[in-house]
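Some chains omitted; the rest stay in position.
Order as written gives the chain letters A and B; numbering starts at 1 within each chain.
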Amino acid sequence: MNIPHQDYRKDSAENLIFPRDDGSRVPYAVFSSPDIYAREQERIFRGPTWSFLGLEAEIPNPGDFKATYVGDTPVVVTRTEDGTLACWVNRCAHRGAMVCRTPRGNTLSHTCVYHQWNYDAHGNLSGVPFSRGMKHMKGMPADFDPSCNGLTKLRVESYKGLLFATFSATVESLFDYIGAEMRPWVDRIFYKPIEYLGCTRQYSKSNWKLYLENVKDPYHASLLHLFHSTFNIARVGMKVRTIADEQYGLHSILTTTRNEENMGDAYKQQNIQTYNESIRLHDPSLLDVRQEYDELITNHIQPIFPQLVIQQIHNTLVARQLLAKGPNNFELIFHYFGYADDDPELRAMRIKQANLVGPSGYISMEDTEATELVQRGTAPDGGRTSVIDMARDAPEQSDSMITERLIRTFWAGYRRLMDLQGAGDER
Amino acid sequence: MSDDRMQKMLLWWEMQQLQERYTATLDNDRLEEWPELFADDCFYEIMPRENEMAGLPIALVRCENKGMLRDRVLSLREANIYEAHVYRHFTSGLEITAASTAEVTMQASYAVLQTLQDGETRVYQTGRYVDRVVKTADGWRYGSKRAIYDTLRVQTLLATPV
């Protein structure tokens, strides 16, 4: 035992220390401490962030609604009678019952089943049975003001059809929250009307931030996901791009673009996976790609902190919603879409390529396996830290796949937002 | 006894045997035999109930031909990384909804119990099989098999077919 061992059960937020300010050492307790999780609800999900809720295309018509979560608070997002959006906490103002009891539906009038208090789509209280009493029986008291007893409303905004909400009265607009660095990449995908194609859901026994690490990690791509290399799918050398947003450092974009250089040899040199040359796909049409955008980007992975990951892989388009479910679990909801003007063949390609991604995706199923392995490895020893060093000497290098810079940037930003101790305090 | 009743029973039995063989193939890790339970021209998908109800096309797994079935198995065996596990399938409520000498359509409830490396067994998925069975030279085979699953929250991942 050469490495000094921190008192690993004192996992309170106060005791937690990030030993380096660059985000390259993360105390494992952030992945399992209930105290950290509670603080995240306050400082992140109820703090100055915008949480992704879904796609406007899921609720196109007045009255359409969807029940989902901001952190662990149940909320409903809905389209009102005039087509505007509304979002409110799914908890009756009376005695606290969940008002909306189905994941999706259409109504402009939401009635709590317990005592039938009724709310309009905006979350305003519009009816309280027997509020004025009946005959000799008294109703609600004189000082009861329905306008103060609506559902708890959240600010809701849409950017290019992506729905977000916030509890914060002070956070900047969604436009500014996404920020100048990230917006062009959101625009790249959401540049024309989309068609919602369905969703799949995955539940992982691991902390939600492990999934964010994963989508900021180009280093793992070819090492964990062996589909391409196993099937000898020639991947011409990829040009990589990694950008974090300037303001928070919590959003990021990672792209890989085809170019002419062959990377296959690089793998062999590293000895990381030997090809079995005889294995070939029976139906390689799964990997057909139709070029849709100017730049031939095959992977576009863009987390918008804390609840969204925009993904384009080949012709699959997905908005992944990441929901924390206590410190030890997360739920991931894949919202698949195409464009409204897709021709039938392109639409069919997207449906077929869904085999590549999601809970059973050929090149994605390993991600939750990995995050669960980290959860199990780290939970018993919260005082130890990860070692996030790849390309630490080259903090500005943004065209490398061999880097953990986005992860370091993420943890530095997370520590600030959460107001946790850094190296200065420790040393 | 009426010959008609007997014919019906025999048909039922043949369908039941196909389901049982399907179960035995997957539960005993004979994945390479799994595509052989399908006709040459076939379709297989694992579809969330919510998409099915909403008429949305996205499936968890979608194989549009026998090659794609084989590719799934090959990828599981050679490429994908997931925790080793055992499935146990149970089916019930088999209903033959249409039958000719060449083709039968049917549906049934199913459950899959899964055991992971920790040695604990959990309910992994329930749902409904909707099948089209066709007569081939090798006997009855699935022309189409759809597993429409209730358990919308897929635990960790789904690697092995259900």
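We take it that contacts are C-beta pairs under 8 Å (C-beta built on N, C-alpha and C of every residue); 3 or more make two chains touch, one makes a residue touch a chain.
Just so it is clear, the model here is predicted, and its values are computed rather than measured.
**Student:** Since each distinct chain appears just once in the view, could you give the copy count per chain for the complete assembly?
**Tutor:** A x3, B x3
One rule holds for everything that comes next: only the chains that are shown with their structure count from here on.
**Student:** Averaging over Cα atoms per chain, report the distance between chain A and chain B in Å.
**Tutor:** 32
**Student:** Residue numbers of chain A touching chain B in their complex, please.
**Tutor:** Counting only chain A, the residues touching chain B are 103-104, 196-205, 224, 226-227, 229-231, 276, 279, 281-283, 286, 331, 336, 351-352, 354-355, 358-360, 362, 365-366, 368-369, 372.
**Student:** Could you list, by residue number, the parts of chain B that touch chain A in their complex?
**Tutor:** 46, 48, 50-51, 54, 56-68, 70-71, 74-75, 78-83, 152-159
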